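Every protein chain of the complex appears in place save one, which is left out.
Right, chain A next:
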Amino acid sequence: MSTAVHDLMDNETRIKPEALPEDRPAVLQLRGLRKKFGGHSVINGIDLDVREGEFFGLLGPNGAGKTTTISIVSGLLEPSEGSVDIFGDKMSRHNSKLKKKIAVVQQDLSIYPQLTCMENLLFFGGMYGLGGRKLKAKAMEALEIVGLSDRANKPRAGKLSGGQKRRLNIAAALMHDPKLLILDEPTVGVDPQSRNYIFETLQKLNRDGMTLIYTSHYMEEVEQLCGRVGIMDHGEIIECNPVPTLLDQHGQAVVRLKIQAADAARILEAEPELSDSVSLALDTEANLVTCVAPKLVQALNRINRLIGDYRIEPVNCEVLPPSLETVFLKLTGKSLRD
């Protein structure tokens, strides 16, 4: 079982996200969004509503078009076709009024390593028109939110740990009290402690009314944080639903059984095409039998039967209950981290 799954299962105290009622007004509306670079199409017609107060997750493998979508939403890029409406106003590169209402936490650490935390925050706050005492007070508040108030003036940002830099990155986005916070893989390279801190911070911001859009490679993060998830592949949103709905509709349990090479050879000889109502696959190179079924109990039963039929002595067994990872696997045919 992966460490991340352990994390999720062990932490019973975390608040489970819920999808919001559909009558909430849409904060973000994407309609027929397309983006081409040269002749290459990166976004192929996205329609999406993100509602006020929602914690929305955007999942997709590398190259799916997540960051391009976020770049268009944040006004960095103009779409080739379609529209982006935020708070009922059309987003463009030059819509300064709208830019004051949103914040983007980029995948890159968008902070100056040569400046201290306080200097970074004062600068970015200044870019939103803040000044004087209010600016300093906001900077202190943002540092407190991300737990860096003791690092305000020392050391410089470049000397902070990876997790602290990520937290400062988020703090810089909070300087102007945005109504919509977009986070693009904000926990890359972060230690578990800092990641938990970031999660708690984001959940608190969401509880306080902020709308969040969160992209990640880590499905367990999205599952833990987001009430509703959009799954992107090849520039399209191929599925968009609350997490429980996704699990009900597309969730699959996976059981992986590591066996001896001799057992693998016997199975192959007896059942060259190993399959039945539940998906069963034999990898003779890795000596691995994988069983995928809608319910965990089905998968376990089938594996158990296989062990009995062939008197197998298993080397190892991995059990994955239905999760976003398996949903993703089913919908896209690939693992998210590939």
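Some notes on this structure:
Basically, a residue touches a chain if its C-beta (ideal position, glycine included) is under 8 Å from a C-beta of that chain, and two chains touch if they have at least 3 such contacts; residues count from 1.
Note that contacts and distances are computed from a predicted model.
Its record in UniProt calls the unshown chain "ABC transporter permease", which is the match among "HEAT repeat-containing protein", "ABC transporter permease", "ATP synthase subunit b" or "Cytochrome b".
Screening A:G32, A:G126, A:P155 or A:G189 for touch with the missing chain picks out A:G126. From the set A:R24, A:K100, A:R195 or A:K258, the residue in touch with the chain omitted from the display is A:K100, counting the whole complex.
Interface with the hidden chain, as seen from chain A, comprises residues 37, 40, 42, 63, 65, 67-68, 70-71, 74-77, 93, 96-97, 99-100, 102-104, 106-115, 119, 123-124, 126-129, 172.
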